[in-house]
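Report on the following structure.
With one protein chain withheld, the remaining protein chains of the complex are depicted in position.
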Amino acid sequence: MTETQNLTLVQAVRDGLFTEMSADEDVVVLGEDVGKNGGVFRATEGLYDEFGGDRVIDTPLAESGIIGAAVGMAAMGMRPVPECQFSGFMYPGFDQIVSHMSRFRTRSRSRFTLPMTLRAPYGGGIRAPEHHSESKEAFYAHEAGLKVAIPSTPYDAKGMLISAIRDPDPVVFLEPKLIYRAFRGEVPEEDYEVPLGEAITRREGDDIAVFTWGAMTRPTMEAAESLAEEGIECEVVDLRTVSPLDREAIVEAFEKTGRAAVVHEAPKSGGLGAEITATIQEEALLYQEAPVKRITGFDVPFPLYALEDYYLPSAARVEAGVKEAVNFP
Amino acid sequence: MTETQNLTLVQAVRDGLFTEMSADEDVVVLGEDVGKNGGVFRATEGLYDEFGGDRVIDTPLAESGIIGAAVGMAAMGMRPVPECQFSGFMYPGFDQIVSHMSRFRTRSRSRFTLPMTLRAPYGGGIRAPEHHSESKEAFYAHEAGLKVAIPSTPYDAKGMLISAIRDPDPVVFLEPKLIYRAFRGEVPEEDYEVPLGEAITRREGDDIAVFTWGAMTRPTMEAAESLAEEGIECEVVDLRTVSPLDREAIVEAFEKTGRAAVVHEAPKSGGLGAEITATIQEEALLYQEAPVKRITGFDVPFPLYALEDYYLPSAARVEAGVKEAVNFP
Amino acid sequence: MSVLETDPEDMIRVIDEDGEVVGDVPDLSEEEFVAMYRYMKLARHFDERAVSLQRQGRMGTYPPLSGQEGAQIGSALALAENDWIVPSYREHGAALVRGVPLKQTLLYWMGHEDGNRMPEGVNVFPVAVPIASQIPHATGAAWARKLQGDDDVFLCYFGDGATSEGDFHEGLNFAGVFDTPTVFFCNNNQWAISVPRERQTASATLAQKADAYGFEGVRVDGMDPLAVYKATTAAVEKARDPDEDQLRPTMIEAVQYRFGAHTTADDPTVYRDEDEVEKWKAKDPIPRLENYLRAEEILNDERVAEIEASVKEEVAGAIDEAESVPRPEPREMFEHAYAELPPELERQYEEFAAVREEYGDDAFLED
Partner (left out) sequence: MSVLETDPEDMIRVIDEDGEVVGDVPDLSEEEFVAMYRYMKLARHFDERAVSLQRQGRMGTYPPLSGQEGAQIGSALALAENDWIVPSYREHGAALVRGVPLKQTLLYWMGHEDGNRMPEGVNVFPVAVPIASQIPHATGAAWARKLQGDDDVFLCYFGDGATSEGDFHEGLNFAGVFDTPTVFFCNNNQWAISVPRERQTASATLAQKADAYGFEGVRVDGMDPLAVYKATTAAVEKARDPDEDQLRPTMIEAVQYRFGAHTTADDPTVYRDEDEVEKWKAKDPIPRLENYLRAEEILNDERVAEIEASVKEEVAGAIDEAESVPRPEPREMFEHAYAELPPELERQYEEFAAVREEYGDDAFLED
């Protein structure tokens, strides 16, 4: 029988790191404050004591250096797990991500591969300062050669992280920090993989398919429950990996209902809601009974916290958007 | 009567710079090799001799420094026009673009504004080394606070560049280098503005609306001519500014035809073809007779030149794609 | 010899931990000495109140400055009226000297961008959170002023951790090449959150890094406000009016300590020893300057008590003011993205406003 623990999402991340570091000596963690401090969100808590300073490495404050050094390590066969302290601080290392991390395999025709996982807490809602609330997964999803994973439950966080670390290719692993500690879930003690590239249905329903991921699964589920009281049944699909997208799951859920909404925190224009919409109408236009409703962040810089509750899609906005799609035309 | 010159696109860029530098002392150009060398594509040719080293400034090789310094200059009321040598080399300065250039106005509640224009040659097809062929306009279009302009004719190049330089807000100005010298066009000698945010119809047609921009207008027009011989009339819309998008023009052209295709060089997933598709189905689903066809680069890193002709959307791919949309279902 | 020619291995000092004079005291009037002292007291008291507001849930995450008043006030006072500061996120003390109302600083950390809207005439850049990213701005802004024929000097603040970022390198290198009137002021408070100075770089000092850019770098006792004032004054003078063979920029490494947590979200006991903290607290810049000023008979019990009372009143007033500012209207976040609202953004706002109208504010605000 599998033993489980009741963990928060961030604890599950930590557990995933612990599990893979225990199993594979080539796995090392590096970043700012990941060592003695255990990470600013405690995602690496205790790892320094367990594995020592050569495997849980506090680096100088330099994201390009962190990611670039990890590229070099991975090219030598290690499985580095670099951390950026917030996803808004990945940008100083953006060149290393899009010019190297994503391309070593292609460039060298697979002589060099990069089994590395770049982790970062991501998204808004925790009353943090500027740049601490970004959700720009679309940047990474548009860069071929990368995979982009965003768990929304403790179980997935551990299983997807293990898959990412074991993946022969580089993975950007974005952790929705709004739900780092929002709830707990059963997480097996042993190691297990939740495969990348597979969506999961969080709720069945016949009236509309609602696609979401990360922290936005919460307001979406909340809205779905309240809509159910009004007789509107949502099929809620958590995409989990936004690159590669599970297009089969998207099309299947859509065909079932003929109506859809997408919920994400990122700005609407150029966000992945557009990619999902385009996929639907490419593959299933004949099923379509209403425009796909995008319920997203606005096309403005993420505000400081006095306004962030207005910026983030709330259950109310999801409800209103779903009703619009369901009542169309 | 307006005097005109017969210029290539890159000459028109140079002419736009010359015009604005002559009119406004606050306009300065800075970047790698923009001075004596006149830019690796000659976009700043002769400006150093005309305006001197204090206004046409060769900088050290450091994109974050270039863009970051330009941010500081713009905050002091200058109108800097930084250049990145190729759009693939904007990434070392990506943090300055998305964390500062796009946000100074918001952050300071408009006390500081950044009237700056970041120029870069962009796109593939010139048999260049790795990283010299990128077309990631979607990155910048997803970042609120920026405008993103991509001219496709000499006339537009000068007029849009002048608009960009005069704009109170930061503009990313991407120049399709495949057509830098591919043809000439009449360009007024005087100054004039082509407003940002306005698409233009390059060809009228009743069967399908084809949206494109930059260097892809050429294969698109070529395909349109050849399709016309087969009796398929394309309405070709050059979007010119991809942020903000001219959604009115998109919807209008679409409603006229009920069918659409988008042609861009960038990878399909997360590219702006998705945004245009989503806009269409949000605003004009009831007119839609076929899925919007995306004819784009592939979801792979841009290849070295032995394969680039296969990567870039060719007239053949545009033709085939348009036919698919026209013949649907 | 100019104070800026001090070997980076040495340290510029004026008063020691007890306030005893150990170097040339800068030529300040009694009033100026008192103003320096009062600013430091004001910054300290503000800081204590801000931390407690955060604990009470009346403010978000806040980065305290206690221990760093000497470096902030001493340096900011060295500027002329037209000069500028380009801060990171911890320079509330320096901002104070430059005329940023306390209310603004409070508003900012209460989550209002409005706190960053500096009043016209207040020459302070907005808070920059991404580490070191403000450094190229300071270079570029100084360069612009030089090109425009002005003689303003830009004082740019950053931490010890910031010296590891590429932007530090690029910003200082540009300053050397274009000879911009910029003073790069490194608040080396020994820690970048939990990462100690020695893990940041293998160089013996941070000041010596200036050599890579062709200009001078000096170390100063950052908890000695008079030494900081002296070094910064010299650097500002050189930036404004260099000798023929001199480059304008200087890097100043102000050696100091942050007494408290990195931010209110941080627990420093996890990574550093109480002993170390105590050792540095003995260098506290405030009693140190006070001792000196008492010895000089510029301060006495009565004067100190007066200052303390007025400082308390000032901070309390600012808190009242800031707390009486209502939550901004959401329309505000749309209005400052561009000079003109693009149509799509207007549509997004309208749709949002309709939902808000229907569901009410409670559907958005969790408080």
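Just so it is clear, A, B and C label the chains in written order, and each chain counts residues from 1 on its own.
Just so we're on the same page, a contact is a pair of C-beta atoms (placed from the backbone, for glycine too) under 8 Å apart; a residue touches a chain by one contact, two chains touch by 3 or more.
Keep in mind it's a predicted model, so treat the numbers as computed, not measured.
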Name every displayed chain that the left-out chain is in contact with. A, B, C
Among B:135, B:269 or B:288, contact with the omitted chain is made only by B:269
Write down which of A:36, A:184 or A:247 is the residue touching the left-out chain. A:247
Touching the absent chain: which residues on subunit C qualify? 164-170, 173, 176-177, 179, 199-204, 208-209, 211-215, 247
Which subunit A residues touch the hidden chain? 28, 54, 57, 59-60, 62, 64-65, 67-73, 75-78, 80, 92, 95-96, 99-100, 104-113, 144-145, 147, 167-169, 197, 244-245, 247-248
When the complex is taken as a whole, what residues of subunit B touch the one chain not shown? 32-33, 35-38, 40, 58-65, 88-89, 91-92, 127-132, 268-269, 298-301, 303-311, 314-317, 319-320
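Note that in this section only the chains that are shown with their structure count from here on.
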Which chain would you call central, comparing Cα centres to the global Cα centre? A
Using mean C-alpha positions as chain centres, tell me how far subunit B is from subunit C in Å, no decimals. 40
With chain centres taken as the means of their Cα atoms, state the distance from subunit A to subunit C in Å. 35
Shared-interface residues of subunit A (touching two or more other chains) are 64, 88, 91-92, 130-131, 269, 298-301, 303
So which bits of subunit C are touching at least two other chains? 113, 127, 130, 133, 166-167, 332-333, 337, 342, 344-345
